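Note that this complex is displayed minus one protein chain, with the remaining chains in position.
Now for subunit A:
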Amino acid sequence: MPVSLQKSLETVSVKCSASHISNNLTINRSSELRRSTMYGVSHKSGFTMATVSEDGTKRIQGQVICRVAGGNSNTTAPEIDARFTVYVIQAAFVNLPIRNLLVLACTKSIQIYELDGTTNLHIHMLDKNHSNKTESSVYSRGIAGIGQNLLCVGNHQGEILVFNIPPKGTNIFLKETIHGHQFGITYLVSNANLLISSDTSGVILIRNIRTMSQINTIPCIDESGVTSLSIWNNCIVASYANGMIRLFDPENAQICGSIAAHARCINAIDCNEQGLLASVGDDCFVRIWKLSGDANNLQITHECNYHLENNQLVGVKFLNLSRADLAVSSYDSNEVIILRAI
């Protein structure tokens, strides 16, 4: 029975519009303990979120403004001076077994907050000295939690910074820096055993979480960079800037599927446990695919399309890991659109 989507009448409004960056929607799904869903989108120098209770009645809005790099509070109007302007490049709610955090990967710094954004826990300034001449901008991108208490964030030099997160308090410190990529990191994703990282040139590196050693490398295909990653059933799903989605087997780094999915750059993808894969792009389409089988014998079918006219979509997340309902965010809009499966 193919999935078909219908736009829900309830939309989630956030205070500010979403920026045009990839993977610009993060969700903290409702759980037994907290029966509400948190939606967050990045907006220029800040992050805006809304918490919606499960029945939809209670809605709380919140906002986090990035701390200005350098902490020079005496300078007049730091927002106008371009040297001090900080942009959020990627934001994510990170759920570690011991703690839940909000991580903002910004230009020039990484900022870590409590889940509701109220308290700033740590600011890590990024290293400006770079040997790689390609990137002249300094930014961090790619956020993933691994293990019990480790947070990984990528940067413009292709390094992955691993932070140790304490169960309580602000004693967050940089544990190690992992090298491997030659270009800036675009996304990080992890499961129980693997940490997958991608960069702007299209190279994907697969590491073992326990040893942090590199297991495999997926080289760049047709000179297009990776914009987003996901994992399903030990199958790596990668979306590319040229509208392609490719699936790989992490054990042998071989390709197991490819979809010519969008006519414009793909901004975000997400998978749920049922094998549904959702992709959104600048072509204003949400497309859902069904994956079945495994990396050795993969079947891919197309479930449905949904066209949101004149909305360049920048983020997508499944609301529930066992259903097809999803939320999408769009550039210049402060509405998070909910699409329900019918």
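FYI, contacts are C-beta pairs under 8 Å (C-beta built on N, C-alpha and C of every residue); 3 or more make two chains touch, one makes a residue touch a chain; residues count from 1.
Heads up, the rule we're going with is that contacts and distances are computed from a predicted model.
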item	value
Complex member absent from the view - protein name from UniProt, among "AP-5 complex subunit zeta-1 isoform X1", "Ribosomal RNA-processing protein 40", "Protein OSCP1" or "Vacuolar protein sorting-associated protein 26C"	"Protein OSCP1"
Omitted-chain contact residue, chosen from A:K44, A:H124, A:K175 or A:R340	A:K44
Contact with the hidden chain (one of A:M38, A:I123, A:V162 or A:A261)	A:A261
Sole contact to the chain not displayed, among A:T200, A:N216 or A:S230	A:T200
Identified contact with the non-displayed chain, of A:I178, A:V226 or A:A324	A:V226
Residues of subunit A (touch criterion as defined above) contacting the omitted chain	16-17, 19-22, 43-44, 87, 89, 134-135, 137, 139, 183-184, 186, 200-202, 222-227, 241-244, 252, 254-265, 282-285, 296-302, 305, 307, 309-312, 331-332
